[in-house]
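Only one protein chain is missing; all other protein chains are in place.
Right, subunit A next:
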Amino acid sequence: MKILRITLLALTALSFAATAGCGFRDIDKRFFVIAMGIDPADQGAKGYKITLRLAVPSPKVEPGAGNNQVVTMEATSIAEAVRLLKAHVDKEFDFGHCKLFAVGEKLARRDYTDILRWLTRRRDVQSIAYVAIGQPDAASILKVEPKSERYPGNTLFLMFGKDGTQSSYLVPVYLFDFIRRYREHGIDPVLPLIRADKDGYAITRLGVLNKSKLMETLTPGETETYSQIRNQDAKSTVAAVKNGNTMVINVDHIATHFKIANENGEYVLRLWLNVSGIFEEAPLGVYEEDWNQLEALFNQQIASEIKKLFKKMQQAAVDPFGFGLRYRATHPGTEQTWKDWQNLYPDLKFDIKVRVEIEGTGLVK
């Protein structure tokens, strides 16, 4: 009995040696990839140009202390490019901290589906990494070295995450959400467009994709509307023009819901958008005006903007809001339901009811 026990103990002790020996690699022998850019190969060759942004470890954490190393490789497949890149560096790549996958605009406009073959299969790719489209290409995004960066990649994490800046023009998209929308019947993928801007990035537009390529780019205003409708983004504004003066309301509370109704054989999408907030910018004297009239003005102008956006999506035959999925969710579960939706979406009517509530005019009248 005793011998057995000692044997077991010895085996357990040996296990530590085994795990350390063949599997584990120390942190100073790893290169942490913080962002990856995927572009089509140059000059029309088949394959990809992969750019990796590697974090260079630094003992200091202070503004401007983040050092990066950017490496690029062309190959016929992503996996091959990564393997080839390994032969150009001294440490093992670790994708476990890769937070951004930038897809070149050219690739997105041509066909993005092949890159998912690598992204979905790879075990160390985070499902919660962000995906974006790089303008004009992904490599130029990765080469940006923001001056204020405290550690490598910090700027990107802060921009996309909820901890740093919160812009209503930036709609972060997680990898799993992108894959889900790519596979789903009834909702299409969206990706933010990111471009290099001197010492930083500018992310103000949203690209709308169908199941294989980039179809439309939204303007910053449309991006904000998308964010308000789909994500109920309360860190946003609504605007209206009266006599040439732009009035802006800072949103305090926002609620949207929509349903697909059948009216005399015609399908209508009904969307309710309720917004309340206070004026952020308006000419002096709005306090004295009839708020009901102002609200009506806002209601009408916002509704027509939303309608224009919906029409644009309809014409491009994409559905980034998930109307189709809602249709499936509210109709009997058969194959026919999905076919019906594909037939009726091009002729879908929109009925948008906006209700803006002015809560105050800020500090002045």
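We take it that a contact is a pair of C-beta atoms (placed from the backbone, for glycine too) under 8 Å apart; a residue touches a chain by one contact, two chains touch by 3 or more; residues count from 1.
Following the convention adopted for this analysis, contacts and distances are computed from a predicted model.
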Considering only the chain that is not displayed, what protein name does its UniProt record carry among "Glutathione transport system permease protein GsiD", "Crp/Fnr family transcriptional regulator", "GerAB/ArcD/ProY family transporter" or "NADH dehydrogenase"?
"GerAB/ArcD/ProY family transporter"
Out of A:83, A:147, A:183 or A:213, which touches the unshown chain?
A:183
Per the whole complex, from A:44, A:332 or A:346 the residue touching the absent chain is A:332
If the hidden chain were put back, which of A:136, A:161 or A:221 would touch it?
A:161
The missing chain sits against subunit A at residues 1, 4, 8, 11-12, 15, 18-19, 22-25, 120, 123-124, 126-128, 161-163, 174, 176-177, 179-187, 231, 322, 325-326, 328-333
